[in-house]
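Heads up, one of the protein chains got dropped from this complex, but the rest are sitting where they should.
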Amino acid sequence: MTSPRAQPGFLPRAEFGRLFAALEADGRRIIGPTVAEEAIVYDELHDPAQLPVGMTVETAPGAYRLVPSGRDRAFDYAVGPTSWKRFTHPPLVPLTVSRRDGAGVDVQATAPSAPRLAFLGVRACELQALAIQDRAMRAGPLGDVDHAARRDASLVVAMECAVAAETCFCTSMGTGPEVASGADLVLSELDDGFVVRAASHAGEAILGQLGLAPAAAEQTNAAAEQAREVRRTMGDPVPTVGLPERLRASLDHPRWDVVAERCLACANCTLVCPTCFCTSVSVASDLDGVTGTTERSWDSCFSLGFGRVAGDANFRPKVKDRYRQWLTHKFSTWWDQFGSSGCVGCGRCIAWCPVGIDIREELLVIAPPGVEPGPAPWPAAPMGGRAPDPLPAVLPARHVTVRVGDVVHETADTVSLSLATDDRTLLGAQPGQFVMAELPAFAIPPISISRIRPDGLDLTIRSAGAATAALVALHARDTLSLRGPYGRGWPVGEAAGRDVVIVAGGIGLAPLRPLVDAVLADRPRFGAVRMFLGARTPRDRLFVAEMNALAGRADLEVSEIVDRAGPEWLGRVGVVTQLFDRATWDGSRATAFMCGPERMMQAAAAVLARNGVAPDRTWVTLERNMACGVGTCGHCQVGPFFVCRDGPVFSLAELGSAFGREGL
Amino acid sequence: MPRDSRESATVGWLPSSMAPAVAARLVELGESRSFPAGTVVIREGGPCDSLGLITRGRIALRMQVPGGADRTLITADEGDLYGWSALLSDATATASGVAVVDTQALVFERGRLLDAMAADCALASAIQAWVLAAVARRLQATRLQLLDLYRSGLEP
Amino acid sequence: MAGPPPAPTPHHAPRAATPRRPRIGVVKFASCDGCQLTLLDLEDELLAIAERVDVVEFAEATSHRSSGPFDVLFVEGSISTAEQAVEIARLRTVTRHLVTIGACATAGGIQAIRNWFDHEEVRQTVYPEPAFVDSLALSRPVADFVAVDAELRGCPISPGQLREFLVALVTGRRPQLPDEAVCLECKRRGVVCVAVARGIACLGPVTRTGCGAICPAYGRGCYGCFGPRESANTASLAEWFGATTAAPDVARLFAGFTAWSGPNRTAIDALGGPPGQREAEGRSGDA
Partner (left out) sequence: MHDAIGTGGTGGTGNNLEIDVAGLTRVEGEGSLRLLVRDGVVQEARLEIFEAPRYFERLVVGRTPDEVIDIVARICGICPVAYQMTAVHAFEHGLGIPIDPQIRALRRLLYCGEWIESHALHVFLLHLPDFLGYPSALDMAKNHRAWVEAGLALKKVGNQIVELVGGRAIHPVSVRVGGFSRVLRRSEVERLAGPLTSALRIALDTVDLVTGLEPPSFDRTARLVALRHPSEYPMNEGRIVSTDGLDVAAGDWPSAFEESQVAWSHALQARGRDGNPYLLGPSARITLAADQLHPIAAASLASTGRAAAIRSNPYWSILARAIELVDATAEAIDLVEAYRAPDRPSTPWQPGPARASWATEAPRGLIFHDYRLDEEGHVAEARIVPPTSQNQAAIEADLAAFAPRVLALPREQATHRIEQLIRSYDPCISCATHFLRLDLETVP
């Protein structure tokens, strides 16, 4: 956006239709406020008569009432149930169409639809909300094509606030009431008409079209005074200095239990929130599973399914966990993830909470101003409060069809698929990265790469649900579609010149195998290499022949142990930590890499720490939490991180107490 | 199947925290025995008449689980103690110990050990601390195994 | 339990080709037939589905009869007579995946309101010759009698969810039957919250989604026919309605088609029982 050059003009109320005409002449459909279902909603407008003239709104926690304003202004309200994300990040977006035919599986991304829209009556807080979502939807490795296209195709006509609702607190969040950046045109409504100024080249073009008389000084002053008055009425209900730090340090505050008693976990707050962007992907198919479609729809961290992960475990089972995730995300971890607050102070979540929970009140109790924050549970990361500027470019997702070569049945429920491809991007995968594997009619699970070959990739998959079961059931010469590779892999180089410790539990060995390959390919670069492998039973051991071969080598050690076994098993029985909890090697010379069940990793991490392995040299992978793989769905948040975007590989130093913390 | 970590083979079998005099006294009290693979060292429910420290090899501690199957709950490996029931008054073995490979152990005959402990408080407390540490480690392992059992109950 | 069943193993393979068409049965107990009618309401897919499954028992639609075995048995209706209790136990033994359909089978149905009343009073009120009529004191969900592998909620069930369940069944994937609040569907549709904007009492926040948020979309509050969702905080909602002038008589809200299911029942009891109980007490007096 550029600073306005054209003089502010004045548009008489009676001639407001000229703005409609100008916007329509610009080939745009107009979305703006109108009365429906006893509320002021944003919907398509064809005529200024549809504006909520003479109406205003009274809000309170859990209440919203449309009432006459007593004057015939059209924008005499604060914000309503609709937010602009309905048009920039719609509730339902088709993602892919997949087909299985003679040639194999083919997945096509659905082209983004981007109608030319003009948003009329966007408030200062809503402008900031749009900017915040722009950053959130572009924070992943690709960015979201649909959202970007819709934003690029939209023109924003802002409206300075003339009134504040009881639930407004933009002054505290620093997003209003005065319109700052992000608009193309900015209007201020006075009794007899509108002061109009351009805030971008596109805005200037429209303003030029209108050919307005310049606004008189008293008119521009009246407009400014109006905004100042709104600011005065609001005050500063939620002091935000140091709020992110205070909140981050209050994860165990007793108030979380109190609010959970009232909270319905109905998700209304997140759905009316103009910045909340979380989604879930659903699949549909024909009766034969030959053609399938995927689409994403608004979801919420308040729904139980949102925290469900493979094996029906759930990392946010309690309502308390979900409320804490929402509030801490909005006001604290959002800074770490996107470099700004996630709240703009519009107050929608307060008015539209069916039981009137007021976040302002909760914040003041949980993270009261002026109180020194306790120790931080994790270091600030990765944006650390720096909003990206300019926004990163957006790339379309690539769906690559690959063919199954060998199928190795590793255990009763686990197979390794050897996939052939000449796709350079896939072949460029790094150890510890993962791909999204798609078959028509099935959910799309993230699968870690278990071997990177010059001519393809191996995926080792455990059947833990219908989608993975379908993958495990694939035969040689079948095809599937891959996206990726995604994620930050193992920092192999970081271990150069040092001892290497590898701890694997069950299927966790799969993402570690490419690391082992990399180390062995350049063995002299590393010191002693020690592998500690755990499995549930002898029958659950992965890559048995290969591991036995490694065990036969003089230049590395492999010890393994199983949880339980019958008499036929002559190896060790117990837990993986028993393999090294009495070891005498010097952990300070070692870099450790771990993957396995989280409890196993916690126990192993404790033992490694005792042996002197530093937290910043202890690397774990948390891939089990991922859903979309590209940092847009919000499912895999752990404290300040998106696992798919910032990980899946993390050091314990990065994770801090987020590692293994229940309910986070 | 893979060999065990060579590191553990070089572990000083007695805890480094143990006073040299006490350690020396223990080595003198103990008697090095070898159990060929398959030897039943102690039998579940039978008398537990000696405490052992494995210096080489492996003893599988097994129990009859419902259904009559014989399951290995845990193995005692180089540096591990077994048969600590010998220090308890009823001295009954709670699991069977079977050498799954050729195994060497430093074995302390119950009567001798208890007499020596009765005679030497320093020795007694050192041994109790030693055994307690071993028990604590075993309980930790068992706890993790239990958690894993419950977790796997969730899985389809 | 609410979790969807794994599809019958032969259908796990991603290929549509399956060795054997699953044997499907549809039976009813105390109910209105609306949920099984929903099967026939899948007008566009009915014949295609019928080609992919083997409908061996569905008295409302076919004269073929079978007493089992069934790969999938859809059970409509609540258990409210002694014969029904015996029959559902028998059916369980010949059924691989037992799927309850509708509020009667999953929650006891509207007829479970009588569970709060005196059974004899109810029988005598409605029948001059109660002796001719056989019924148990309580109308209860199927899960109170036998293990249930999956449930389709609703009064009636949603054609969309039934379609999803059947497609998942024949393609071997896991049915997507979200266990979240009606509010999510309501907001996705862009419906203005009737509770907040109009003060209409609405059970949407504590009710499982799946209907399409029909009631709010038609300008009235959700009456909970899909039953309580997970961690349904009916206590908090009841307290709010009680405090706001929106709902003078809060117990009525919960005393609907899923009244007997845990969280609703607790709320009703806390509010002094369903409407009609006072009358019941009055009656058993003079009866």
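A, B and C label the chains in the order they appear, each numbered from 1.
Heads up, the rule we're going with is that a contact is a pair of C-beta atoms (placed from the backbone, for glycine too) under 8 Å apart; a residue touches a chain by one contact, two chains touch by 3 or more.
Predicted model, so just to flag it, every value in this text is computed and none were measured.
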Inset, instruction - Counting contacts across the entire complex, name the shown chains the missing chain touches. - result: C
Inset, instruction - Would you mind spotting which of C:Ser31, C:Thr171, C:Ser236 or C:Asn264 touches the chain that isn't drawn? - result: C:Ser31
Inset, instruction - Would you write out the residues of chain C that touch the absent chain, in ascending order? - result: 28-38, 40-41, 43-44, 46-47, 50, 55, 57-67, 77, 80-81, 84, 109-111, 113-114, 117, 122-129, 132-133, 135, 139, 155-156, 159, 211-212, 214-215, 217-220, 223, 225, 252, 256-257, 274-280, 283, 286-287
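Note that only the chains that are shown with their structure count from here on.
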Inset, instruction - Please report how many Å separate the Cα centroid of chain A from that of chain C, as a whole number. - result: 35
Legend entry - Chain centre separation (chain A, chain B; CA means) in Å: 50
Inset, instruction - Could you tell me the distance, in whole angstrom, between the mean C-alpha positions of chain B and chain C? - result: 58
Inset, instruction - Spell out, as numbers or ranges, the residues of chain B touching 2 or more other chains. - result: 156
Legend entry - Shared interface positions of chain C, touching two or more other chains: 6
Legend entry - Interfacial residue positions of chain A with respect to chain B in the complex: 311-313, 464-465, 530, 536, 547-548, 550-551, 557-560, 563-567, 569-575, 577-585, 597, 599-600, 603
Legend entry - chain A partner contacts - residues on chain B that touch it in the complex: 1-8, 10-11, 58, 60, 62, 69-75, 77, 79, 98, 100-101, 137, 140-141, 144-145, 147-148, 151-152, 154-156
Inset, instruction - State the interface residues of chain A toward chain C in the complex, per the touch definition above. - result: 36-39, 41, 62-66, 81-82, 86, 91-92, 100, 261-268, 271-272, 282-290, 297-300, 303-305, 312, 318-319, 351-352, 354-356, 439-443, 465-467, 469-470, 473-474
